[in-house]
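Let me begin by handing over the structure; questions about it come next.
Removed from the display is one protein chain of the complex; every other protein chain stays in position.
For reference, chains read A and B in written order, and residue numbers begin at 1 within each chain.
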Amino acid sequence: MTQIKRDILFGLCLVAIASVLPFLFPGRYVVTQATLFFIWAVVVIQWNLVLGVGGIFSLAQMALFASGAYATAMMGFYWKVPMLLAIPLGGVVTVAVGMLIGLACLRLRGPYVALLTLAIAQVIYVLIVNDTACFTSTGGCMPLFGGVRGIGQFGDIGFRTLFPRSWHIAHYFVALALLVVAVATSIVIIRGPLGLAFRSLRDNPGYAVSRGISRFKYQLWIFAVSAFLTGIAGGFYAVHFRVVGPTVFSFQLLLFLIAMVVVGGLGTIWGPLLGAAVLMLADEGVKELSEYRNIGLGLLLVMFIILQPGGLVKLFSPNGIGGRVRKACSRVRGRSQVQNATSERPTD
Amino acid sequence: MDKPVLNISGLAAGYDERRVLTGVDLSIPQGQLTAIIGPNGHGKSTLLKTISGLLRPSAGTITFQNRRIDGLRPDQIVERGVIHVPQGDMLFPAMTVLDNLLMGAYRGGARTDLNARLHDVFALLPKLKERRRQIAGTLSGGERRMCGIGRGLMAGDGLLMLDEPSLGLAPIVIDQIYEIIFDLCSAGRTILLVEENAQRISERASSIHLLDNGRFVWSGLGTELMSRPEIVEAYLGA
Partner (left out) sequence: MEVFIQIIASGLTLGAMYAVATVGLSLVYGSLNMLNMAHGAILTLGGYLSYVAIQHLGLNPVLALVLAAAVCAGVGLLIYLGAALPLLRAEGFETNIFIATIGIGAILENLMLKGFGPYPIPQPLAIAGHVIIGNVHVPLQNLFILAVAVVLMVAVAFVLERTRIGRAIRATSMNREAAQLMGVRVGRVYAQVLAVSGALAAVSGIMISSIATLSPVMGGDPMLKAFIICVVAGLGNVYGAVLAAVVLGLLEASTQYILGVRWSFATLLLLVILVLIWRPYGLFGRTLVVRL
């Protein structure tokens, strides 16, 4: 069975399990937490495309998420655009923002991109929070982008009126659908020609370029594609929570999401999903110790990046912790190391 | 037979998953010029890098003056007296020629020793003295090569390993470089030289070793090599 078929089968199994979940735990809490998990999973999967596959050191993911959220909310609030239209339009706006950021940053090398994207995100946050000039006065003074309090009352998809008591389950499935699309895009990109192009750029940049693979063009492409779904996730987030504010720029959230990608496995298909699940569960578990949450997150991040940089998906591969434990055990048992056969081929 | 100063036995080394050296044995006598030749990509530079510690061997031993040096850090190996003048010079581009030379003497040597050594290096390489305040990145190819060799000489006595000193230079400049190298030979320096082509050194080298596919396939005197045209053609082209 080809790799792609295996991935699709695995995905279908997961979807089947996920579809049953809200009927096993119909309570609001589990379902809404799971919905939130789906949303973050979408964001993290897109971020993985940029960071892990494209090799673009971008820290602007949350800024893009916020673009989608704010665009959707503002379209609904100021122009009364219905949410079913506003969310995809929010995605388009996010692509535009993403391309602007990409054009500004992608000519630079790795660390420069990180710093610049971080700075851009920070500036957007500062601009939003410091803008105290009243733009409208519906329900009190509100700045153009909502200021510190954020924007609310911009509309709804419609499930709240349609299913007054189980709208959260409807949202759950919308988010699940979004996640399925995200994973599908991820599979297509990673296993397809774009993924191949990026691997070649990483392994032998000179040769790749000489074969016509333009690093800038491909990076911009992947940046834009991932921005679309991130923006949609942002728009849906806004609709789901009925408010959008500068808290999406918080460093805490960024840390949380980076940890998801790292713990799960950078550059892999299922890694980000796994990481998102693990971290959401862990977050649940330590809810009591909320003061230590960030310290715990930081520790998790550091430990994983040093000891298991491939993430949980690579736990049992030769370089992972599982693999190394296995090697150590076999050495203890006295088995000799496998001798590599010497190859007679010339080395270049 | 002069005492061997460097002994390599069963050496294997490579990069990541690539095995380059597959079983190398070599003895380098003191006070002589030993040459390693062979087509590119077959392990000559890898061998020097493994000796100087930039690469870790995956098997085998290297002893220098009867002490093992395989597995040591490069700075420890330099301390023992193994000096590697790398391929492509690897000068410090933003430093002056003088600073580069001083870096060569980094690992010790008292003040007086330092000045004496500098004096000797300038005597051997007068062009360096002329350009001692020039930024290394702006030197010409031949001058860079001289600076690299001078830097190696600043490290004092010991085994001097030169990786392709003729690389990328015009023939007339190569002549100059080799004049300097042969002067060092005559003065009794132990030199391990790596070159793609044996032509220039076949007379002066006390032994030549041909490295092919990660192991030595032929060893002998320089004059012998020149009298075996089939080897020359098979491995070294024209």
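Quick notes on this structure:
As a working rule, a contact is a pair of C-beta atoms (placed from the backbone, for glycine too) under 8 Å apart; a residue touches a chain by one contact, two chains touch by 3 or more.
On a predicted model such as this, the values are computed, not experimentally measured, just so you know.
Note on the undisplayed chain: of the listed residues B:14, B:38, B:53 or B:150, the one touching it is B:53. The chain omitted from view is touched by exactly one of A:4, A:17, A:84 or A:127, namely A:127.
When you scan A:118, A:170, A:213 or A:315 for touch with the missing chain, the hit is A:118.
If you put the hidden chain back, the residue from B:23, B:74, B:142 or B:220 that touches it is B:74. Listed for chain B, the residues touching the missing chain in the whole complex are 52-54, 73-75, 78-79, 83-84, 86, 88, 90-95, 99, 102-104, 106-108, 151, 155.
Remark: the residues of chain A touching the chain excluded from display are 57, 104, 107-112, 114-116, 118-120, 122-123, 126-127, 130-131, 204, 206-207, 251, 255, 258-259, 262, 291-292, 294-295, 297-302, 305-306, 309.
Criterion: only the chains that are shown with their structure count from here on.
In this assembly, the C-alpha centroid of chain A lies 51 Å from the C-alpha centroid of chain B.
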